[in-house]
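Left out: one protein chain. Kept in place: all the others.
Chains here go by letter, A, B and C, matching the order in which they are written, and residues are numbered from 1 within each.
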Amino acid sequence: MKKIFPITNAVIAVISGLLVVLGYFFPTAFGGIQATLIGWAIILAAFGLLLGVFNLFSVHWKKARNQGTGQIYSLVLLISLGLTIVLASISGPTGALSLWLFNTFQVPVEISLLAVLAIVLVYAGARLLARRPKWNTILFLVTVLVVLLGTVPLLFIGEITPLNALRDWITQVPAIAGARGLLIGVALGTVATGLRILIGSDRPYGG
Amino acid sequence: MQQVLSLLSDYLGVLFLILCLGLILFYIFSGRITEKISMRSIQAFKHFRREVDLAVEAGKRLHISLGRGSINELQGGSAFIGLTILDRCARAASNSDRPPVTTSGDGIIMILSQDSLQNTYHSLATEDRYDPTSARLTGLTPLAYAAGAMPPIHDDYVSANILAGHFGSEVALLTEAGERNRSLTVGGSDSISAQAVLYATSDEPLLGEELYAAGAYLGEGTAHTASLQMQDIVRWILVVSIVLGAILKLLGILS
Amino acid sequence: MAEIICPLCGKPNPPELDECQYCQAPLKSGGFLPSAPEDIEAEGTSPLSEVEDKAGAEPSTPKPAAYPEESIPDWLKATEAGFTQPSEEEPEATPPEDLTEQIDSIINPPDSTPTSQEGAVDDDWLDSLLADAGAGEPEALSNEEEPAEKSEVEPEPSAEEIEQEVSPKEEQTASQELFDKPDWLANLEASSTIKLEGGMFGAEPGQEEIAPKEVPEEESPEPIDQPDWLNKVLPEEQPESAEEPEEGLAAAELPTWLEALRPPEATSPTGPVEDISSAEVVTAGPLSGLRGVISAQPSAIRPQKPPTYSIKLRVTDEQQARMQMMEELLADEGKPKPLPAQHVITSQNILRLIIAIVLLLPMVWMIIGKRQQTSMPQPGNVPGVVDFTQSIQNLPPGAVVLVAFDYEAGFAGEMNLAVTNVISQLMNKNAYLTLVSTISSGPAMAESVIKATYTELGGAQEGYVDYANLGYIPGGTMGLLGLVNSPKSILPYSLDGSNVWAGAPLNSITSIEGFSAVVVMTNDPDTARIWIEQAGPKLLGAGTPLLIVTSAQAEPLIRPYFKSSPAQVQGLIAGLTGGIAYARTFGNTQVNGEWDAFSAGITISVLILLIGSIAGVLVKMLPDNRKKES
Partner (left out) sequence: MLEQLAQLADPIGAVIGFLLTVMVLSYIIGDNFLFRLAVHIFIGVASGYAAVLILYNVLWYQVLVPVLQILSGDKFTDLTSYVISVVPAVILGFWMFTKASPRTARWGTPVLAFLAGVGAATVVVGAIRGTIFPQVGASVNILNIQSSPPELNKLVGWFINGLIILVGTVTTLIYFNFGIKRQEEGVPVQRSVFMGYLSTVGQGFIVITLGVLFTGVYIATLTSLIDRIRFLWDVILRFI
C-alpha cells in the first residue's frame, strides 16, 4: 500500500502532463482533451485559492489565540479579511462598496510600499560596492548612473544630451543582448524542471 | 526545401522537446555522468549549505519563500524548483530547535509546500513535529504577499532567507527585512527584473538559470545532474544555431 | 483415612498420594522420616533403603532390601506420627532426657567453646561431626548450614508434641538403639541439631523459660550416610552465596537506581538471620538443652501467605531530586532557547535615515512649491509616444477596443497619468471599451479609472456606458491563450452578470483580432511578453495595433519588440516620462511639481550612489576594517 500511492500519483502527473503537451503540438488530435484538462486546472486553481484563504485564516487564528506580540496584528487581519469578503460579496467585485475598500485601503498602501522601496534600493546601491568590491559591481553601478543621468534633465544642470544618447544605446543594445541570453537561459532551466516532473523524477506533490 | 522548412517549423517544438527529454533520459539511465565533467562553483550554494548548518546549531530558523507564481502559468517552473529547495532545507533543518517556515503567494503552491514539509517529517519519522501553519500563504496579491512575509522574517529568529520562485520588484521588501534582521539572504527568480533587484539587495544572488541548478548543487539526485548536462548541450546547440542563422540571414541565404 | 501433612511444606495431602501435591516432596517415603509402613510394602522398596544403597560410601552392614517394620524405633515412629497424625494416634513416649543428653554432647563437645559468632564455630564442629558420621561430601551438609532457609520451609514438630509423644519406656529403648542407630537417624540428628542451631525452637514470644540441660558427653556417632534424596534436594538449594567469591573480583558496586529497584527482602543478609544467643535453652523433650529451638506450637508455625514483594520503589529524596533535575533537563531540550533581541539604533539604521532625509527633502520642497522649471519631455523625443497617439487617432468612432488592466495597484502612482489620458482619448472617440484583466486587482482598478476619468471629463453623473468589464481571466498564460482564440468561452459574462456577447457590439467578435485595437496596461515585463507572444502574431496578421502602457521597470524589455521590424508593438508609453509626454500631445499639461520633484530625486540619487560607493570603499580600506576583514 505504501508503494502504490506514490506510483499512482506519479502516473497521474505523467499522463495528464503528456496529454496537455500533445494538445499543444497536435491540436487537431489532442486539442479537445487539452482544453478540458486546462479548464479543470483553472477551476482547481480557484479551489486552491479557497484553501489558501483557509490557511491564511488558520495561521492568523492560531496567532490571535496565543498570547504574544503578533496577537493584535492577527486580530486586525482577521477582521479586515472577514469584513472585505462579506462586503465585496454583497456589493459584487465592482460594486461601490468594493471600489471604496479598494481605493481607500489597497491602493494607498501598495503605492506607499513601493515608495519605501525607493529608499531601500538607493541605500542598497550605495552600499553595494563596499559589500562586493569586484569589477562587475563597478560596471553595474556605472550602468545605473548613466541610465539615471540620461532619464531626466538634472536639477540646476539641465539635460545632458550625450548622456541621453548613451542611455538609449545602453538600454537598446547591450541590455537587450543580456536580457535575451538571460531569458533563453531561464527558459532552458524551466524546460528541465518541467521535464523532470513529466518523467516522474521530481514529485513536488509529495509523491 | 520551403515545404520541408515549414513542416520542420511546425514540429520544431516537438523535436526540441524530444531532444531535451532524450538527453535527460540518456544521462540518467546510462549513468554516463562522466567523472571528467564537474560543475563550476556557485558561491550562493556554498553559503546556502553552510547557513543551513549554522541555523540548526544556533537554534535559529530557516525561512524559504516560494514566490507568487502559479503552477498554471509560465512562472510555475521557478515554484517547482523552490519546492525542491524546500525539501532539501526541511530535511537538513527539521531537527533544529526552530524548524523551517515557508511562505508563498499562491494557494496551490502553499498546499504543495505543506505536502513537502509533511512528507519530509514523515520520512524522518518525526511527523509529530510537523506543524501545518509552518507553511503559510501570506497574501493573494504580489505586494500583500511580500508585506505578509516580512513579519516572520522579523519575529521568528530567522537566520537565513532562501527566496526561490517567481517575484517582481516587491522582492526588495523581503531582502530589506532580512537586512534589518541581519540574516543572510540567498535569492533567485525566473523574472529578470527581480534578479536585478536581488543582485543589488541580497547577499548571495542567483543569476539567470543558476536557480534551476539548485537541485544538482544540493545533491537532489542524478535526474537533476542529468538535466543540468542536458541544459549545457542544448545551450551549445542554440549558440551554434543563432550564430549560423545570423550569418545566413546576413548573407541573405535564409529569407 | 486422615490426610497426610507434607513434611516439607506442611500442607495436608490426600493419603493415597505418594508425593506432596504442593511441593512434590515424597510423603510416603517419609521425607526426613520414613512414611507409614504400609506405604513402604506397597512400593516394595523403601526410599531409605535406596538411600543407604546409594550412600554406600562407607562399608555398612548390608541391610535387607526393604526396611522391616521392627527395626524402626518406637520413639521415632511416634515422632513421625506426631509429624503426620498429631491428633489421632497416641505417640509412643521416648525418654527426652537421653536424647537431649546425646544431642547436648553433640552440641557441646568437650573442646568446643560456644562463641558469639555461632555461625563460624558451628561450621567447624559440624564439619568434624559430619566427617565422623561419614555422611558423604561435607558440602552436602555444609549446605545445611543455612538454617534460615530450611527452617522456613520445614514444618517441624514443636517441643510439646515431642514431649507428649516420647513416653519414658520408649526413651529407654531409644537410648540403646542410639548406639547402633541407622544412618538416616544420624543424619536426622545432624540436621536436627543444625535446625536446633538454626533456632528450630526459636524463642516464641510469651513462651515460658526452659532451663538449659547439661548434655553428657558421648563419643562421636557413626558417620551418617547422606540420603540420596538429600543430595538431590540440597544441591538445588545450594545458594550461590555458598560458593566462595573468587579472589580479585570486588563485590559489584550496584548503581543507586538499581539498588532502589531491588525488593527489600532480597538484600543479602550481612549478619546472622536471627540472633539466638538470647533465646532460652529447651529443658524438656528430645531437644532439651538446645537454644533457640522453634516451638512446634501451631501458633509458631503459622501457614503464611507467600510474601508479596511490593513493586513500589524505595526512592530516597536525593534520587527524587535527581529525577526531577533529569526531567527538567529533558523538558529544556525541547524548548527553543530565547535569543538576544536586536537593538534598534545601529549605524546602518542611521545611515538609512540620513539617505532618506537627503532624498525626501528636495522632493517635498518641489511638491510644496509646485515648481515647474525643469524642461518637460517632448512627445517626439520619447520613442513610442507619437506612434501610440497616431494609433488612437486612427481609430474609427465607436471602435471596439480591448483594454487589459494588468498593472498592480502599487504602480498606480506611476502609471495612472498615462492610463487616464489614454482612457480619456478613447472616451473622446466614443470607443466601446472591453475591459479584461489577468491579475486579481485589475477589475477594480479598471472600474475606478473609468468612473474617475469620466467624472473628470465632466461626463454625466450616471457615468460612461459604452464599456463592459469582463473581469478576471483565470489561469494566467493558459487563460490568455484561451482569450486569444475565443474570448467568449473564457469570459462568457461581464462582472455585473450580463451576457455581453449576445448583443452589439461584441456579438460580431469571435476572436481577438476582431477588436479594432488592443491596449495592454501592465507593469510586469513577463505579462507584456506573454501578451506580445500569444496575441502578437494574430494581431499582426490582422493589422490590429497592439499598444502598451507600461512602467519604467518594464520598458527596457518591451522596447525591443517596438523597435523590431516588423514592430510587434505599435505604440509604447513607459513610466512618468512617457505619461507626461503623451499628456502634452493634446495639451493636458499639469502644474503639480511632480516632474521637478522627479528631476531632483534622480539628481540626488546619483549623488547618493556616487558618494556612498566611494565612501564605502574608502571606509573598507581603512586599516582596522582591513584587519577585521582578514
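Throughout what follows, a contact is a pair of C-beta atoms (placed from the backbone, for glycine too) under 8 Å apart; a residue touches a chain by one contact, two chains touch by 3 or more.
All values derive from a computational prediction rather than experimental measurement.
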Since one chain is left out of the picture, which of the remaining chains does it touch in the full complex?
-> A, B, C
Of the residues listed, B:I108, B:I162, B:V186 or B:L218, which one is in contact with the missing chain?
-> B:I108
Residue positions on subunit B contacting the omitted chain are 12-13, 16-17, 35-41, 71-74, 76-77, 80, 108, 111-112, 114-115, 118, 130, 132, 138-141, 143-144, 147-148, 150-151, 154, 169, 172, 177, 180, 192-193, 195-197, 199-200, 207-210, 213, 216, 228-229, 231-232, 235-236, 238-239, 241-243, 245-247, 249-252, 254-255
So that we can see where the missing chain sits, which residues of subunit C does it touch?
-> 344, 349, 352-353, 356, 360, 363-364, 367-368, 410-414, 416-417, 420, 440-441, 443-444, 448-449, 452, 455-456, 471-472, 474, 477-478, 491-493, 495, 497, 523, 529-530, 533-534, 551-557, 560, 564-565, 575-576, 592-594, 597-598, 601-602, 605
List the subunit A residues touching the unshown chain?
-> 5, 8-10, 12-21, 24-25, 35-51, 53-54, 56, 72-74, 76-85, 88-89, 92-93, 98, 100-119, 121-122, 125, 136-137, 139-144, 147-148, 151, 169-188, 190-191, 193-195, 197-198, 203-207
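What we mean here is this: only the chains that are shown with their structure count from here on.
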Could you say which chain's mean Cα position falls nearest to the mean Cα position of the entire protein shown?
-> C
Pair with more cross-chain C-beta pairs in contact, given A-C and B-C = A-C
Using mean CA coordinates as chain centres, what's the subunit A-subunit C distance in Å?
-> 43
For subunit B and subunit C, what's the span in angstrom between their mean Cα positions?
-> 37
Where in subunit A do residues touch two or more other chains at once?
-> 38, 41-42, 45, 106, 110, 113-114, 125, 128, 131, 179
Return the residues of subunit C touching two or more other chains; collapse runs of consecutive numbers into ranges.
-> 408-410, 441, 475, 478, 557
Interface residues, subunit A side, partner subunit C - complex = 35, 38, 41-42, 45-46, 92-94, 98-99, 102-103, 106-107, 110-111, 113-115, 118-119, 122-123, 125-131, 133, 141, 144-145, 148-149, 151-159, 171-172, 175-176, 179
Given the complex, residues on subunit A that touch subunit B span 21, 24-25, 38, 41-42, 44-45, 48-53, 55-56, 58-59, 62, 69-70, 73, 106, 109-110, 113-114, 116-117, 120-121, 124-125, 128, 131, 140, 179, 181-186, 188-199, 201-202, 204-206
Would you mind writing out the residues of subunit C in touch with subunit A in their complex?
-> 351-352, 355-356, 359, 362, 374-375, 408-413, 441, 443-445, 447-448, 451, 469, 471, 474-475, 478-479, 482, 495-496, 552, 555-557, 559-560, 563, 577, 595, 598-606, 608-613, 616-617, 619-620
